[in-house]
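A quick write-up on the structure given underneath.
Just one protein chain is left out here, and the rest sit where they should.
Coming up: subunit A.
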Amino acid sequence: MSSSDTHKSAAAGLPGQEEATPGAETAAATGFPIVARTDFSRTTFLLEVEHPQMARAARPGQFVIVMLDDHGERIPLTIADFDREKGTITLVIQAVGKSSREMQSRCQVGGALFGLVGPMGIPSEVSDAKKVICVGGGLGVAPIFPQARAFKEAGAHVIGVVGFRSANLVFWEEKFRSVCDEFIICTDDGSAGIKGLVTQGIEQAIAEHGDIDEVVAIGPPIMMRACAEATRPHKIKTMVSLNPIMVDGTGMCGGCRVRVGGKVKFACVDGPDFDGHEVDFDDLMARLQRYRPQEAEAMEQWLENCRRLQVEEVR
């Protein structure tokens, strides 16, 4: 096997035990190197991580699980792009919770991720649809991009619909536009493109084209539900990518289970793409609230630690 096959990562340093697991190396020495970073806004940033083997294997719709350090959570992130030549994968992250904000402050070029596993999940099916609408809401713009590109490469007429809260949050506009035949941008406050939600963009595209074969939507659950409801009366196949809470991402814990067509599915191995008309979004949204109190506690403690560090630095 060539040395680029997989990075040997440290066996988990045994928490609570000072001595490292036999054979374990520190993350900095052997983790997954971060080679580029772009900040799109105060909360959204992009990381490009080196993993040649994963760059070769990754396909649109798949995700990875990242661990920042050996105390970290396993965080699922959709693969926003991959570059087979450079041997990198791209992740776009929104710093909302404790772990993602910690990533924002700690992941710099030259650093490394302790854990990175993937590509996980069943790749999106790039159907032979002739006309598709690819919808991305907020951060969802990143993962929908490789799908739009794949449809374009497959010869489809691609209509891109992206939504943001306001113009200053827009990212990847040019990149996205370059793989679309038509491109509609929507903002909540009207500071760019249409004023309104992505569903308005979808309605507009459906009104203009009577022959849309498929809609693919990625974004917050509430947006994906709205998209599915917008297309239901038109009976247009609508695929969504679900993002439940995950632990292992290998089908071993069932924490990511969702209800689709009345059946229990594990998003990490049976998905993450499902038929939007079949997904029980209420269930998904309720289950996403599971660890809210704990999340808040972790955030509080982290901020407290940051404050303390700052005070120490000042001294």
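Operating definition for what follows: contacts are C-beta pairs under 8 Å (C-beta built on N, C-alpha and C of every residue); 3 or more make two chains touch, one makes a residue touch a chain; residues count from 1.
Definition applied: contacts and distances are computed from a predicted model.
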- Item | Listed names "ABC transporter permease subunit", "2Fe-2S iron-sulfur cluster binding domain-containing protein", "Sulfide dehydrogenase (Flavoprotein) subunit SudA" or "Hydantoinase B/oxoprolinase family protein", with the criterion being the UniProt name of the chain not displayed | "Sulfide dehydrogenase (Flavoprotein) subunit SudA"
- Missing-chain contact among A:37, A:130, A:237 or A:259 belongs to A:259
- From A:54, A:80, A:212 or A:279, the answer for touching the chain not displayed is A:54
- Message: In the whole complex, not just what's shown, which of A:34, A:49, A:77 or A:120 touches the removed chain?
- Response: A:120
- Query: Going by the touch rule given at the top, which residues of subunit A touch the chain that is not shown?
  - Reply: 1, 5-12, 14-17, 21-23, 53-54, 57, 62, 67, 70-74, 98-99, 114-122, 247-255, 257, 259, 264, 266, 269-270, 283, 286-287, 289-291, 293-295, 297-298, 301-302
